[in-house]
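Yeah, one chain of the complex is gone here, protein chain that is, but the others are all in their spots.
Chains: A and B, in written order; residue numbering restarts at 1 for each.
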Amino acid sequence: MTANAELARAIDAMPLIDHHAHSLLRPPLAERDLLDALTQAEHATDHAAIFDSQLGFALRRFCAPALGLPPFADAAEYLAARERLGFDEATRRLLGASGIRTYLIDDGHAPDRLLSDAQLAELASEGAGADGDRAGAAGDVRVHRIVRLERLAESVMSDAASGADFVDRLPVALEAAAASAVGFKTVAAYRGGLALDPAKPSPAELAEAAEAWHAASRRGGAASVRLVDPVIIRHLAWWALERGDAGGPGVLQVHVGFGDPDLRLDRADPFLLQPFIAATQATGGRIALLHCHPYLREASMLAHLFPHVFLDAGLAVAHVGANADTLVRESLDLAPFSKVLFSTDAWGVPERVLLGAAVWRDATTRVLGSYVAEHGWPVDEAIRVAELIAWRNADALYGRSFLEG
Amino acid sequence: MTANAELARAIDAMPLIDHHAHSLLRPPLAERDLLDALTQAEHATDHAAIFDSQLGFALRRFCAPALGLPPFADAAEYLAARERLGFDEATRRLLGASGIRTYLIDDGHAPDRLLSDAQLAELASEGAGADGDRAGAAGDVRVHRIVRLERLAESVMSDAASGADFVDRLPVALEAAAASAVGFKTVAAYRGGLALDPAKPSPAELAEAAEAWHAASRRGGAASVRLVDPVIIRHLAWWALERGDAGGPGVLQVHVGFGDPDLRLDRADPFLLQPFIAATQATGGRIALLHCHPYLREASMLAHLFPHVFLDAGLAVAHVGANADTLVRESLDLAPFSKVLFSTDAWGVPERVLLGAAVWRDATTRVLGSYVAEHGWPVDEAIRVAELIAWRNADALYGRSFLEG
Partner (left out) sequence: MTANAELARAIDAMPLIDHHAHSLLRPPLAERDLLDALTQAEHATDHAAIFDSQLGFALRRFCAPALGLPPFADAAEYLAARERLGFDEATRRLLGASGIRTYLIDDGHAPDRLLSDAQLAELASEGAGADGDRAGAAGDVRVHRIVRLERLAESVMSDAASGADFVDRLPVALEAAAASAVGFKTVAAYRGGLALDPAKPSPAELAEAAEAWHAASRRGGAASVRLVDPVIIRHLAWWALERGDAGGPGVLQVHVGFGDPDLRLDRADPFLLQPFIAATQATGGRIALLHCHPYLREASMLAHLFPHVFLDAGLAVAHVGANADTLVRESLDLAPFSKVLFSTDAWGVPERVLLGAAVWRDATTRVLGSYVAEHGWPVDEAIRVAELIAWRNADALYGRSFLEG
């Protein structure tokens, strides 16, 4: 077996820890909802825009065979096969083919439309059991929780009688959520951007901000409970970083770069977060920059410069399909290899889970393969680096042994 | 024939619609003017800076053979051959070898030094007729007009007796120009940058801005008629997007990224345009982000997120020569394939036309070829995607059948 065939086989067989994903839409899954979940645009305005894209071609390459079709079966054939297999079987097959053994699930986006963690774990485990081709892939798939801080704070505010009441209730709610979670997440990028004031808010600042938010939320109806106050967002981020637990350090996931249309992309540049990163070095907490495209080189640079910064190249990898080599390469730019994680950021449909995994495996095989073929890397070292990203770094970052349950 | 040879042959034979270019300098063409037109720098200070560059090497590779020289003939040989052939024949050959069948011409930059549309169409048609090697390239080449909004507004202001008079005359002038045009263009990037306030100006705001501009223009002499007022620029952009016509939607071309030295490059980032893009989604108009280097991934991301956004990778493709694969690849990143267009942004000399086309064909062949060879794309699908970019998407965007005349 050639070095690169050996590398390809090893990466194909590797179990994955998806350190940031979302659950799947509940059945029945309408075709419109499937298509909507395959784009970050607000609405899948036409099929062509979904299927005539890098994601569409990657879907035809990787998902069609999981449903028993030849690679590059067309859109109509694909949708028909999905319909024929039914929700459960299609889901099992697509999740099973991903080789993901552990999901860290952020339930912050439309959770009432999604499967429960137990339902997701069951379908994923059944799929893994049926995926006989992948050595070591059999057995239980586990689901852990990531707490989205803004959502939690909003739910506390909904029930709070005043700003002071919010401030009283918040730590209790955070601790309660943390008890069954492995980390936290902030969507500050969506709520004013990453140029956070680095200073930790004082109790007085927090109290004032809470009062103002409470007053505004009571004026404006339900929608205005949406948290955009920068003081409260910073307070939550500091809280997460300063909180260690039995399993390990406090991990704060931070959305960076590409996302939904309501994200201001120029404010989602991780370089804007540098003052906050510098200020939180001594907290003992760790920051995981999520996804990051088109700012992966910037994120990788920050992971080089600051010991508590990590990154992944999720979300966009599935969307850019045959261009994903560049993203995988950029994530391995300046960051120490111990700082790079795997995620899918899948939401809603199992296609995005499989694509996140399959495109990452494919691109990583090619990128590390070029390091072997053109830069003399020993193949066992390339396999070791792939394994760091696939699951070992996630264990180390979160202080767990996820694959052991 | 191998898959990639088939792809190369198909892309080489494809007719092109150049959806954004300028006309050519009138004869006689001084060597100094030729060199100046081959760089975006203010003046071609020395030959080495022109020929010892990616564009210079691409010119020797692609343009020398069109003039009957071997590839990589040197600069002196090239200039001598051009002199020997004369203006008309050199122009015919270079335009003919491009395979461009339709030009959408922006006459906003120094039009009095340039050939008329009829003259350009005649030379291009003669060249196409003589280019026997390219299947289907024979026949008439057509020229359509893109109206540069700032230039039109400036000419209206030159004649206006007052701000109010400008406001009265403007819609008449816009409609008159639009009657013989297929789209509009804004150089907002050169006139304060792309961070446009998203709000549509009210009539009162427009009146006030027009009055202030009129007063300033009457104080300062001819040069001060230059439009930099952001309210008027936004008004023009909204007008173009809201105006549909028989042929299709209102198309607004927006210069993005690399250009001339007087463009502030940090203000030409398309992410800055996001609020304006979000605000204009419901107009029915469409936005074409022009050229975009080094912001192609950003532009491609916006084309993913917003249904009315399109992009091209013109201008820089010719200038970066052997690096153009990256630009072509980036334009095919997140954007649906139906959103990517071809342009040269050529100005002044036919070398830039041929380079825009030849480098794009060469890079596209290699990029799509890698999708076939390494990502399993069926070759006929790769050819179909190339054809979308070469001409089909332009037809769809502008609501025309350009190649049929």
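As a convention for this text, a contact is a pair of C-beta atoms (placed from the backbone, for glycine too) under 8 Å apart; a residue touches a chain by one contact, two chains touch by 3 or more.
As the structure is a prediction and not an experimental result, all values here were calculated from the model.
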item: Among A:Ser53, A:Gln274 or A:Asn323, the residue in touch with the chain that has been omitted; value: A:Gln274
item: Sole contact to the chain not displayed, among B:Asn4, B:Thr39 or B:Gln119; value: B:Thr39
item: Selected residue (touches chain absent from view) among A:Arg26, A:Arg169 or A:His304; value: A:His304
item: Residue numbers in chain A that touch the chain omitted from display; value: 269, 271-272, 274-275, 278, 297-298, 301-302, 304-307, 329-330, 332-339, 370-371, 374-378, 381, 385, 388
item: Interface with the undisplayed chain - residues on chain B; value: 39-41, 43, 45, 48-50, 52-54, 57-58, 61, 71-72, 258, 260-261, 264-266, 293-294, 316, 319-323, 326, 362, 366
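Methods note: only the chains that are shown with their structure count from here on.
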item: Chain centre separation (chain A, chain B; CA means) in Å; value: 38
